[in-house]
Every structure is written in C-alpha cells, then in structure tokens.
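The complex is shown incomplete by one protein chain, all other protein chains being positioned as in the whole.
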Amino acid sequence: MKNTPSVEEQKEILRRMVLTRRLEEMLGDLAKQAKTRGPLHRCDGQEAVGVAACAVLNDDDYVCTSHRGHHVYIGKGMDPRRIVAEIMGRETGYCRGRGGHMLLGDIATGMLGGNAIVGAGIPAATGMALSFQVLKQDRVAMAVFGDGAAQTGICHESMNMAGLWKLPVIFLLENNQYGLTVRQEVQSPVKDLHIRAEGYGMPGVMVDGNDAVAVYRAAAEAAERARRGYGPTLIEAKTYRMEGFSTSDVGGYQPEEEIAQWRERDPIRIAAAALDELIGADEVARIEAAANIEMGAAFEQALADPLPVFETHAPSSAYSEISR
Amino acid sequence: MKNTPSVEEQKEILRRMVLTRRLEEMLGDLAKQAKTRGPLHRCDGQEAVGVAACAVLNDDDYVCTSHRGHHVYIGKGMDPRRIVAEIMGRETGYCRGRGGHMLLGDIATGMLGGNAIVGAGIPAATGMALSFQVLKQDRVAMAVFGDGAAQTGICHESMNMAGLWKLPVIFLLENNQYGLTVRQEVQSPVKDLHIRAEGYGMPGVMVDGNDAVAVYRAAAEAAERARRGYGPTLIEAKTYRMEGFSTSDVGGYQPEEEIAQWRERDPIRIAAAALDELIGADEVARIEAAANIEMGAAFEQALADPLPVFETHAPSSAYSEISR
Amino acid sequence: MTMMRYAEALNSALREEMQRDPTVFMFGEDIGRYGGVFKVSKGLMEEFGENRVRDTPISEQALTAMAVTAAMSGTRPVLEIMYADFMPLTLDALVNQASVFGYLWEGQVEIPFVLRTQGGGGVGTGAQHAKSLDSFVAHVPGIKVVAPVTPADAKGLLKAAIRDPQPVVFLEHKLLYNMRGEVPDGDDVLVTIGKAKVVKEGTDVSIFATSKMVLEAEQAARELAKDGISAEVIDLRTLRPLDIGAIMASIAKTHHAVVVNEGWTFCGFAAELSASIMDHCFDDLDAPVERVAMPDMAIPYSEPLETAMLPNAAKIAAAARKALA
Partner (left out) sequence: MTMMRYAEALNSALREEMQRDPTVFMFGEDIGRYGGVFKVSKGLMEEFGENRVRDTPISEQALTAMAVTAAMSGTRPVLEIMYADFMPLTLDALVNQASVFGYLWEGQVEIPFVLRTQGGGGVGTGAQHAKSLDSFVAHVPGIKVVAPVTPADAKGLLKAAIRDPQPVVFLEHKLLYNMRGEVPDGDDVLVTIGKAKVVKEGTDVSIFATSKMVLEAEQAARELAKDGISAEVIDLRTLRPLDIGAIMASIAKTHHAVVVNEGWTFCGFAAELSASIMDHCFDDLDAPVERVAMPDMAIPYSEPLETAMLPNAAKIAAAARKALA
C-alpha cells in the first residue's frame, strides 16, 4: 500500500496550502474593508488537514466539509477564481452567488460541499458512502468536521451506521481545540476524541494536523481500507485556527501565548521545510510565489464579475411545482 | 458504601418483580381477548433490571423509562391499581387515561415517566440531573433505556454533557439484544455497548440483568457516585425480553431455542432462589402468592373504574391561551 | 385491475420500481427481515437482498440526512420513517439540507428520494404515535408531499414519487393499510403528483381533504345528501404542490368550502388551504371557509377521549351545514 506522498504530490499539496492561505489573507483584508458579506471562517493554520487529506482522493470521491472549508475547496481541486466569485456573491461563482462561502458545492471535483449546520457533513458523507456501497462502486466519501461537530447526535448515528455496514467513508475530525468560542474541555469530558471510534467498531487514529505528510499518510491508509471494504476510519487531526472563529468574531478567548505557540508550528512552514530537503529552497519559493500570484489573479477576475440578478434566480426546476 | 440489598429489600424486590410479571401476564390475557387498546410492550424477563435499580433510589429521585417501563413503574413504588387503570384508559389512572401504558407519569413516586420516543428518556433524565445540580440538591436521576435507544443521537449528546458536567445521572442500558425486531448486531457494530462510556469520561460497567442483586449493586454504586459529585455511570444490563416486542407483534424473529435458554434464567426464579436461602422457600412462596393476589385485585378494581368523558379533558391550564 | 389492500399496493409499487431500476434501494427500521411493522416491505429483502433493503438502527435524524446525499450520489433511496410523529427528527435534513441544496446546487445535483411515513389516530397508540404533522413537511420549499387514500393512488403516486427528481414525502395512514380497492395493472401506471381528484361531484359545498379524511368526507357527503345537500368531495392527493386549479374550479361552482386535515388546527395544513382559498377564491365565496382539524392539544390515549377529538364525518357534515347556514 502506497501511503507516502510523492515529491510531485508534496509540491502540489504545498501549492494548494499556499493558495488557501493567500485566499484567507485576501478575504481577511477585504473583510476589514467591509467589502465582504456575512461572516467568513478562515482556516489559517489548518491548511494541511483539508489539503493533504483531499490529495488522496479521486475526483469521483466525494468530500463534505463544514462552515470552515476553504482548504477543502482548494484541496479538492476547485478553481480559485470561481471560489472567490462565489464568496463575493458573483454570478460566475460555483453556485451563481446562491451559496456564499459556507455552502459551495461542485459536483465536478466531488466537493459536495460546504455545510453550515454543524455536524451535518457527517451524515452527508455517510449517505454518499452508502450510495457507493449500494451501487458497488469503487468510491470513497470523506467528512471533514470539527471538534464541536463531534458532539452532535448525528455524528454518533452516522459513525454507528458506518461501522455497522463497513461503509467506505473517512471521518476526518479536525480538532482545532475550539468550538465557536469555547475550548474543547468546555465541550467534552475527553481530550482525545478518536477514542470514541472503538465504540463504533472502527479504527481511531490521531495525527499531527499541521504536518501535511502525516495527514496524507493517515488519509491514504483510511481510503485504502475503505476501498477494500474494511469500512470507515476516524482520524483525529490536532491542529489550530490561528485567526479565530470568524470575521465577525470579537476575539479574546484564544490566549495570545497559545496562538504564538501554534504559529511556530505553521503547517505551511512545516510542509515547505520538508520539501526544501527534497527539491531545494528556491524551487519551494517559486511554488509559493506562483500560488500567491494565482490567487491574486483569481480575486482580480472574480471581483470584476457581475452580481446576479434576481429574475434569473427565481425558483425553477429544483422547486418545480405544477400548480402554483 | 452500602451496596448489597438487605433481606428486607430483597423481599420487596422479589415482591415487585412478581407484581410486574403478573401485570404482564394479565395484560397479555386481556390483549388476547382484544380487551386492551393499542400496543402493549411487556417486560417479562427484564423485571430485575427495572425493579432492582429503582430500589436504590429515593422517592425524590427521578426515573425516566421507555415504552417498556412496567417494571420501572412498579419498581419506583407506583400503585398497581392506578397503573392498571391508566393502561385500561380509566379516569382513575395516573394520567386520567390521557397517557396509556407508555406515557405514565407520577411525580409523587418520582416516576417521570414513560416515553415512547425511543431515546427520549435519556436527555430527559439528564435534564433532571442538571436541575438537581443547579439547585445543589442531593438527588439523582436515572434513565432506563434499550439497546436500540443507545444508537440515537440524543444518547450521545446527553452522555457527553453528563460526563462533562458530572451530572448526578445513571444511564441504565437494558440490553435485551433486540431493537424492535432486529438483533443487536443489525443495529450496532459492537456487542458490548458500555464500552462507549469511556468516550464520555464516565465508568461503563456490565451486569447480569437477570440477577436482581447484581443490578442492585451496580445501581447503588452508581447512585453513590452521582450523589458524591463524581458524575454519571453507564450500566449495561444484559437481559432478554421473553414475550417479544409487543402485543401487536407477529413474532418469529426471536429463535425458540434462544427464548428457551433465557427462560432457564428467569430473573424471578433467580431472585427467589437467592431468597430461599435467606428466608426459606415457604416465606418466598407466600410473598409471591400475595403479590399475585394484589395484582389480581388491582385489575378487578381498575376494570370497574369509569372511563373518562371528553368534556372534563378539554385543553385547560396546561394549554391556557388567552384569546382562543 | 386487481383488488388489493393499500399495504399491498405500496408493496407492489416498491417491488416494481426496484425491479425496473437498480439504483432504487430501501432502508428503515425493521423493514427488512420483518418486512416493516405495517408489512409494506414484506418479501422485498428476500427478493432484492440485504444490500438494497436494509434494516437500520434507530437513527431517524442521520438516516434522513443520509437519504438526501445518497440521492445526490446516484441512487434513489426510499426511506421508511415508522411514525409521522418522528418527522421532527427528519426536519433538519429536509429544511436545511434537501431544500437548501436543491436550490443552491441546482443544475449540479438532483435529490430523488422518497421518505415514506404514516400518521393518524384512532387506535389508541397515544400522544407520541398518532399525530399528523403534515404542515411541518408541507412548509418546506423544494419538497413534494403526497397523501393518497386509495390503493390505486397509493401505488401510482409511490411509483411517481420514486421516479421524481425531487424529494417526496409520502404520507400514509395507519388505518388505511387494510383498506381494499381496485388497482390498475401494468408497470407504468403512474399518478401525477400535484393533481387533485373529484371523488364525488356536488353543487352546494366543496369539501377538500387528503388521506383518511377523504373517507370521512365521503361519509359526510352521504349524510348531507340525506338532507338534500349536494357536497362535492375533492381528494387533493398532493399537499404540495397544491392543485389550486381544482380548488378554484370547485368553489366557482359551489361557493362554499370545508377544508379538512387530521393535523392540529393552528398553523396546520387546513390553515394553508383556507388561506389559499382566501388568495384565489374570495369573490366566489358566499360564506367563510370552514376548517375541520384536530383541536390544538396532545392526543389522549383513552378511547372516549381520542374518539371525541379526532376530526370525522360528523364534524365535517356539521361544518358544511354551518357554511351553508
């Protein structure tokens, strides 16, 4: 079983992590200028989790994420320009502006999708895996969700069914140690949530969520298990959100020293350092620079795109009703 | 810590178990004669669980049970006549006929109450324990629920909060090995459900649910923990329902040999045998005979009681609304 | 035509659709080995195997959410929720998932699943197992809701629901399963979702109902006929989308209307019917629309109490007389 990323894969993972970070930073800037709409949940510091885990999936494997899903959007190979366009409410966005940053969906890359009901991505991926199993397809579904989401009832119900039916699903618990504003010890009496896997008859593993290679390995192994019919895996990736809960967040609940400690372990620096040894620092710098430029261009294009007009967005086929 | 039932307690437990069994049998007979209304869920074979666990509680401790709660009703000290009256839809019943056999409630004995939404008794008891903790009262709440109920989302949410806040609650999982008609391995990938306790930071213990003394001990220990502020306990009592899911059940899914094996381990015979040694078989026989007579009288009285009339049951204070 | 029970009609719809389309599968509590507590899925696990007919744990909330995304991923799930009283547990999946993504991801996904359930009172199942919560599901955009009363409609609508690209909530009634009726033969006899049916023509007052209440309305019409009152009985069959055309046509003729629903009165489905008639038929009305629905209270267990509160033919007839007074 191959479970270490090739050099090419590591380069691509780094590139996507940088794309994500740049996306977050530029959105943060626009938010400060009051040019965004609604809350934005940045994932700075968590890029390795979403990006490296998605790297083990195929286009026809599905992933469901949460309100904090930018790394998954980019990780699953979605087009930065159309992501930005959606977040900025443009007609050219993935959902023509209907979704916004939390509710993106793209069937082509299998990112289906963001979800702002905490926990809802968990049965979502489980249901997809059920469909794959019924159709006897060689496909895997993955749910990426938070430590807060792990306390919801649907998490329990979904994991129980996934374990029972040996569904091809990966539960990727992104433990960034906070719910919205509360620390994990205010949400759950146990520190390590992967220990719950035993109660669902599936393996539970813990990884360093700031180490892209470690995340890749764990996800690759879980995907392999799923494809072979051995069922689900719960992966708990310990990580940290460096920019707080959201742009509408007044902050103050994540201690400065804690943030500083985690900044030391910035996942992009860890991924870059690993690659430095393989391809040299110059090449790494080139990858990063190119990614930054690409995301800048995505913003430029997207911001020039038109906003939607209501007339073409009235309820239509999805809501077709005969007599009203 | 006292955790073995006294002889007097054992006598009372046996008496209540026999009362329960007789209740079930007489209801079964009436059901066969089409004299009952709606489904009835008999707990023959599970009497030790409800009766012995309730024996460790005080009147002001609350217990929440399920659709299959007759042993808890009797175990918590409710009056047989008013139980039967409620089940037979009489005005003299605990809920004046509004509740029926699944939804009895009696604040005086702290049986609050039956619940036919599977799993709902679990947050119910947890909420009561929360109230006790807020008011700093020396009271305990207990949820009695099935292996099927253990798969619901509210079970997870409740246990997580109970473990987190160290609530004075006992989770008594009555594992009779079947959901409605499906065996436990069709409902859950793990055989022993108490292992899940670890994920909620509480002890999980397993007991022989057909041995009243064993159930009493486990419940006494859990109640003690709860009262001392150490929080909840999950007790899994392995048992068996000898008369199937309900009176509207066509049966066929519990193998005959399995039923026969469990009949060998009838909890009433086990409790009686233990007492035989302590007080002699004659005394035991007298207790049983008296209980049978008492339940017979309860039926006689209750069946002579009047049915309610609608006029006195229209929505009133509980639903008081100003202008309609 | 074949004479069969309502439950058998549903069973044959499921069997035929599963034979026709390998992407159709079923899941729900006790539907497999046992064949469902109302025996609607009898024999289907034997015929189609455990992969396509699944017994599930008691997990309504996740099951419904899973049906939504399974439907987005190439299958056509048919989920059984044992009692309509448990619909609250399914609502997040309907309101915040199916309804949302059907519109937000329009053009990318279809969500062809059917949620079958049954409601209604009359047999002492108590306050948690006898409700009709029609308006909860009918309130959700992007969800269709049907509630057939005859075996023929049950079969034809279930087949149409399974083939529909949108989520369909299929409301059955526990007292209908043993009702018998003629069902057309042939694998492709569908009943169009969204079309009401005139069950009995009449000229004095229009009675609109669904599910078991259609039987009560028919009984009421027979009683009214004894007094020379000609009631038109319309089986709406579909709650959403509502066949407002059929409603308008009938009221244009009778100028009087009674709306019937077994659910609670306040904010219930009968309220929508009354409001829709207000919207579309005000000038045709000679009297206010009469609402016949459940009083706003929990359903008591004991027979005299339960019987007294359920909407029935007598209450419908009284309402019609009041409308005509």
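Some points to look at:
In this document, chain identifiers A, B and C correspond to the written order of the chains, with residue numbering beginning at 1 in each.
Basically, contacts are C-beta pairs under 8 Å (C-beta built on N, C-alpha and C of every residue); 3 or more make two chains touch, one makes a residue touch a chain.
Just so we're clear, the structure is a prediction, and the values are computed from it rather than from any experiment.
When the full complex is examined, the chain removed from view is found to touch A, B, C. In the complete assembly, the contact with the undisplayed chain comes from B:Leu103, out of B:Leu103, B:Leu193 or B:Met206. Summary of contacts with the chain left out: across A:Pro5, A:Gly89, A:Gly163 or A:Gly209, the touching residue is A:Gly89. Among C:Lys39, C:His139, C:Arg222 or C:Lys253, only C:His139 touches the chain that is left out of the view.
For chain C, the list of residues touching the undisplayed chain reads 61, 85-86, 88-89, 91-92, 94-96, 99-100, 102-104, 127-128, 131, 133, 135-136, 138-142, 240, 242, 264, 266-272, 274-279, 282-283, 285, 287-289, 291, 296-298, 300.
Looking at chain A, the residues touching the absent chain are 37-39, 89-90, 95-100, 102-103, 115-119, 148-149, 151-153, 179-182, 186-188, 253, 307-310, 313-315, 319, 324. Where chain B meets the missing chain, the touching residues are 62, 64, 95, 98-99, 103, 105-107, 112-113, 115, 117, 120, 122-128, 130-137, 141, 153-154, 157-158, 160-161, 164-165, 315-324.
We adopt the following convention: only the chains that are shown with their structure count from here on.
Located most centrally within the structure is C, per distance between chain CA means and the overall CA mean. The geometric centre of chain A is 39 Å away from that of chain C, both derived from CA atoms.
Each chain gets a centre from the mean of its Cα atoms; for chain B and chain C, those two points are 36 Å apart. Work out the mean CA point of chain A and of chain B, and you get 45 Å between them.
Counting partners per residue, chain A has 153-154, 157, 160, 164 as the residues that reach two or more other chains. Counting partner chains per residue, chain C shows two or more touched chains at residues 56-57, 59, 61-62.
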